[in-house]
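Below you'll find the structure I mean.
Shown here: the complex without one of its protein chains, the others still in place.
Going by the order they are written in, the chains are A, B and C; count residues from 1 in each one.
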Amino acid sequence: MSYKNEQLHEEKVFKDPVHRYVHVQDRVIWDLIATPEFQRLRRIKQLGTSYLTFHGAEHSRFNHSLGVYEIVRRIIGNFENRDRWNNEERLLCLCAALLHDLGHGPFSHSFEKVYKLDHEHFTQQIILGDTQIHHILERVEPAFSKKVADVIDKTYEDKLVVSLISSQIDADRMDYLQRDAYFTGVSYGHFDMERILRVMRPIDDQVVIKSSGMHAVEDYIMSRYQMYWQVYFHPVTRSAEVILSKILHRAKYLFENNYTFKLKPFHFISFFQENVDLNDYLKLDESIVFYYFQLWQEEDDNILRDLCERFMNRRLLKYIEFNPNLQMNEWMELYRLFQEAGIDPEYYLVVDSSSDLPYDFYRPGEDDERLPINLLMPDRNLKELSRHSDIVESISGKKRTDHKLYFPEDMLLKLTNDNPVKKQILELLNLEYSLEGAGEDAD
Amino acid sequence: MSYKNEQLHEEKVFKDPVHRYVHVQDRVIWDLIATPEFQRLRRIKQLGTSYLTFHGAEHSRFNHSLGVYEIVRRIIGNFENRDRWNNEERLLCLCAALLHDLGHGPFSHSFEKVYKLDHEHFTQQIILGDTQIHHILERVEPAFSKKVADVIDKTYEDKLVVSLISSQIDADRMDYLQRDAYFTGVSYGHFDMERILRVMRPIDDQVVIKSSGMHAVEDYIMSRYQMYWQVYFHPVTRSAEVILSKILHRAKYLFENNYTFKLKPFHFISFFQENVDLNDYLKLDESIVFYYFQLWQEEDDNILRDLCERFMNRRLLKYIEFNPNLQMNEWMELYRLFQEAGIDPEYYLVVDSSSDLPYDFYRPGEDDERLPINLLMPDRNLKELSRHSDIVESISGKKRTDHKLYFPEDMLLKLTNDNPVKKQILELLNLEYSLEGAGEDAD
Amino acid sequence: MSYKNEQLHEEKVFKDPVHRYVHVQDRVIWDLIATPEFQRLRRIKQLGTSYLTFHGAEHSRFNHSLGVYEIVRRIIGNFENRDRWNNEERLLCLCAALLHDLGHGPFSHSFEKVYKLDHEHFTQQIILGDTQIHHILERVEPAFSKKVADVIDKTYEDKLVVSLISSQIDADRMDYLQRDAYFTGVSYGHFDMERILRVMRPIDDQVVIKSSGMHAVEDYIMSRYQMYWQVYFHPVTRSAEVILSKILHRAKYLFENNYTFKLKPFHFISFFQENVDLNDYLKLDESIVFYYFQLWQEEDDNILRDLCERFMNRRLLKYIEFNPNLQMNEWMELYRLFQEAGIDPEYYLVVDSSSDLPYDFYRPGEDDERLPINLLMPDRNLKELSRHSDIVESISGKKRTDHKLYFPEDMLLKLTNDNPVKKQILELLNLEYSLEGAGEDAD
Partner (left out) sequence: MSYKNEQLHEEKVFKDPVHRYVHVQDRVIWDLIATPEFQRLRRIKQLGTSYLTFHGAEHSRFNHSLGVYEIVRRIIGNFENRDRWNNEERLLCLCAALLHDLGHGPFSHSFEKVYKLDHEHFTQQIILGDTQIHHILERVEPAFSKKVADVIDKTYEDKLVVSLISSQIDADRMDYLQRDAYFTGVSYGHFDMERILRVMRPIDDQVVIKSSGMHAVEDYIMSRYQMYWQVYFHPVTRSAEVILSKILHRAKYLFENNYTFKLKPFHFISFFQENVDLNDYLKLDESIVFYYFQLWQEEDDNILRDLCERFMNRRLLKYIEFNPNLQMNEWMELYRLFQEAGIDPEYYLVVDSSSDLPYDFYRPGEDDERLPINLLMPDRNLKELSRHSDIVESISGKKRTDHKLYFPEDMLLKLTNDNPVKKQILELLNLEYSLEGAGEDAD
């Protein structure tokens, strides 16, 4: 039998808290999971800094990747014998599902922004470069790795295949909403996935939803909305993210200014220099980051040391609602006052904004332009979701943005009381009633 | 108000997947959680190597410690207004519950065995030494830290207080069974804790169970039994544990034999020398261990390098049932054959045994001698659980032991087929049908 | 001790699948539950005919009434020590919660419409009349029964007390959404009630929600919306409801036209005559209704017999979407054709409409005018929910109506094929593609 069609002697299962069991029958999938590149995902948390807000959120991207694979496996199982479905592409879909997040590094969001990286770029490199993953894929058939990479890159010609892992109701989203809800313990994030899978139909170049299943999809969209605002954009998580970014900035700044670290930060140097190769990238998992942050708690540089202590020991920044567009004067005033107080505003006075578009049917020209969700009506016509669902219509295309200003309350309170700057800052920040609420507190 | 009695302005809550919410009202508890010593527990997995078998088992000791605190908090809430209960000791119980695992390090089991450490010793040191934890406890009242340490050490005079966190049905066990079941996703580990808490009664120096709640306790004992054999002693987890131990052994051996590591293993040196002080100990969290294991994948020493590659990339050892007591000859023969084949049996031929005593009413003289579970009968007399429950009686005091032999199948298969040693080894290991079953497979 | 303050020797608990346990400490509550009037609620299904769509929905109003009591008990527990809260009214709230649905009869909706009854009227009568319930309440204190009746009637002066069981986020709704979701097995209906209870605050004459809990309330509103359209208005349930109404109509019609029933329908006579007294009303539970429907399957009247057979054996009517306002001509045409075919359209051609207003902040002049949900903002001001929540704003005040036309497909298909009426009817009903979907089928 060819490697491509080789089935395991006996099906393997992974016990999974979200999907109960993840089932593997294909030798190729089993081998991909066993590679160092895939096992590395165990050392990268799915939700980055969220564990500092929700202590259960310690699950890894390994966890999630298996889950996406399992959902696609189930969808395809339902598609077998459907007209449109070409079962030849089964293995391609499974591989792309399993590997779609392969290029993620630790705390991707901050690393990418500060060091100008792109995890999607590295996903492509791992699949196409000289890696164990690549060699396994090429054993399937020549140029198979390119196909997998293209599906993940959304450039693969069969858009139906692409849509399984990249659309507004794809396996990726369905897994992470449920998984993140499970591990954080929040009561949002639940929807009837079994029902959604049952009403998915492959039609031309897209997966559509039988209209009888519309309410399950509404529920999914609402779950997504709630998870964004309750979990992903939680201000305490963002506070940790702000500190993390500033650590990365400061370390780079020091490196560029020839600061002498107590131990040379080997793993970081190519990041500072913005010429990271695949090998460097794969080595930098979360444990390496924590190793350095621990060391840097003993560095001489006050700012680096303080920020690392904050991050490792969860002494986070406080926050208030603050819209920099509307409050430009306050912003400039605070900036000046922080300087005067000797607290570097570049590191300690940070505005962070989150925004979410819960569902949109068409956003031409945007970077991550997404396909609408279409319903298959009883008369076999398609109808875009928001034209049939009042609830979805009501939130469709409405972008919500939230701005917060982060600052170190403890440092401010340590200023002497006769320092006139202290009083002015506290007043501008309305500190008498706004200090509550940070802390690992869902209330 | 004194620090001891200080309540938070508004109750804080932690969202917890197992207990839904963990509630904190006391300033002292809030402050203890915020210390570096306690936050460090986030970087130590509750279940050590189990994540290599159950990918969901990535939760930390931080997680569990909050859970034990919460259970004790609820028990005490039920005890208020009970005759026997002295509410003065409320805060003592809460602190001891929160801090009882404070001295755990990464992969405690292996580290303790190889480097002759004792996490309980470090728990005492952290509470009594010059730490933030210590200073907070001393603010409660002088010598309060000693009381907390004594409760955890089981030497505190009020055995009722001790029993809340150290007995056969204590808050520690109740939390970890449920939590480990939740994160692994297994269907064992569930029991009706709410009911058990309701039927607990403080009587003299122990917590007893109203006999009407006996069945809930039976269910708990059975959950414990199942979790031991299905999760804690899972042979794949033990396979990873075997490799881990051998890495620690090898690194120490190399250090003692003046091997030159590419990067000096600063963090490990006091461990190799068996003179670990508190500061060294606190620094060695799991990310540091992973950092070194990653580096050691590039060491020149074949054995260290191979073992680290195995651990980091989950290339585990295979196993067969093997009782060294009954199979001494096979053991010696295999040992000899491995040497002949050039595979060092000290590192690659390992017997590992697990044994469990699901419940025992009296084990005089044993190290962790435990109190029996007593039922409060309708006539107000006490009756030891196994004398009232058929199920518990049937398993009481029955120790079950399981022996397995671990070895690197891949190395054996790589021996050339004309090597007579290969054939002999494979025959002794019955490799035609026993190789199945390892792998992250619950089947 | 007075009866009012009498506590049970030991707290009693009911095992409840939704709230885990229902706790009773007060003798009064225990005694009320033990009355025949309350036990009668065991013989009345909470969801009427829904069990014909969702086979799990066989739970009784007894079930729900305990649940509402338990939620109010928990809310009050959280309110203790709050400024506004007058603990004197604790027992009043508990009694009103427990008894709020006492006047429901079997399949209330249809009975009330056909026989011009009002369950709220009977709730008042049971509490104020010569019943065991009444005598227990009067033992609490003279005129206490009137207070309880007033709270349920929403005329009690303290609107805070009223709002616990009658508002847009009251204990009644919170229980039934969760309970009906549990027993039907649908995945909607879940929300974080524990969190909502934690953020409820008594302020003046209302219960408000701390704004930090807004998302939990959004989730509740969405659950409500989904439950209405997925469960309560399910067209199969409505089909059974239509048949039931027609049975009640037919039996009354026959009685009024001096038809001789094989067994005189004693229990129904006062209903036919629309002079039901309390005693008659209390006797007519669901088992009595089923008893007669079983008998009537053997009546001589074709219509009564057929309808009863349909209801008892779940041979329901089929349906199509049909808006009588827009399709008046088709309606009249169908009516005529049914007559021509010998199928009485009064009983076999029925339009049924459902409509729902998921949330509204102010509907002056409407019968069940409801108070808005107000958020307590950090600055201590109140803000109406839909002015703060985009999601709620988007659905606020939007009434959605759904019309369906029900008819007996089997009767139509039995018409001979050369009957020209048959063809015309089938065409008007578009029967080639619309017959799918009825049946106990969630798809």
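In this section, contacts are C-beta pairs under 8 Å (C-beta built on N, C-alpha and C of every residue); 3 or more make two chains touch, one makes a residue touch a chain.
Just so it is clear, the model here is predicted, and its values are computed rather than measured.
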Partners of the unshown chain among those that are drawn: A, B, C
Selected from B:351, B:391 or B:411 as touching the chain missing from the view: B:391
Hidden-chain contact residue, picked from the options B:86, B:187, B:325 or B:355: B:187
Residue of C:128, C:203 or C:288 touching the missing chain in the full complex: C:288
Positions on chain A where the hidden chain makes contact: 13, 20-21, 194, 198
Where the missing chain touches chain B, by residue: 186-188, 190-192, 195, 198-199, 210, 212-213, 215-216, 218-219, 222, 225-226, 229-230, 378-379, 390-391, 394-395, 398, 400, 433-434, 436-437, 442-443
Footprint left on chain C by the chain that the document does not show: 9-18, 20-21, 34-36, 39, 42-43, 51, 54-56, 58-60, 62-63, 66, 182-186, 283, 285-291, 294, 309, 312-315, 436, 439-443
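We take it that only the chains that are shown with their structure count from here on.
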Copies chain A and chain B touch via same or different residues, half shared test: same
Between chain C and chain A, distance of the C-alpha-averaged centres to the nearest whole Å: 44
Distance between chain centroids, defined by C-alpha means - chain B, chain C (Å): 51
Approximate Å spacing (C-alpha centroids) for the pair chain A, chain B: 31
Junction residues of chain A, two or more chains touched: 186, 442-443
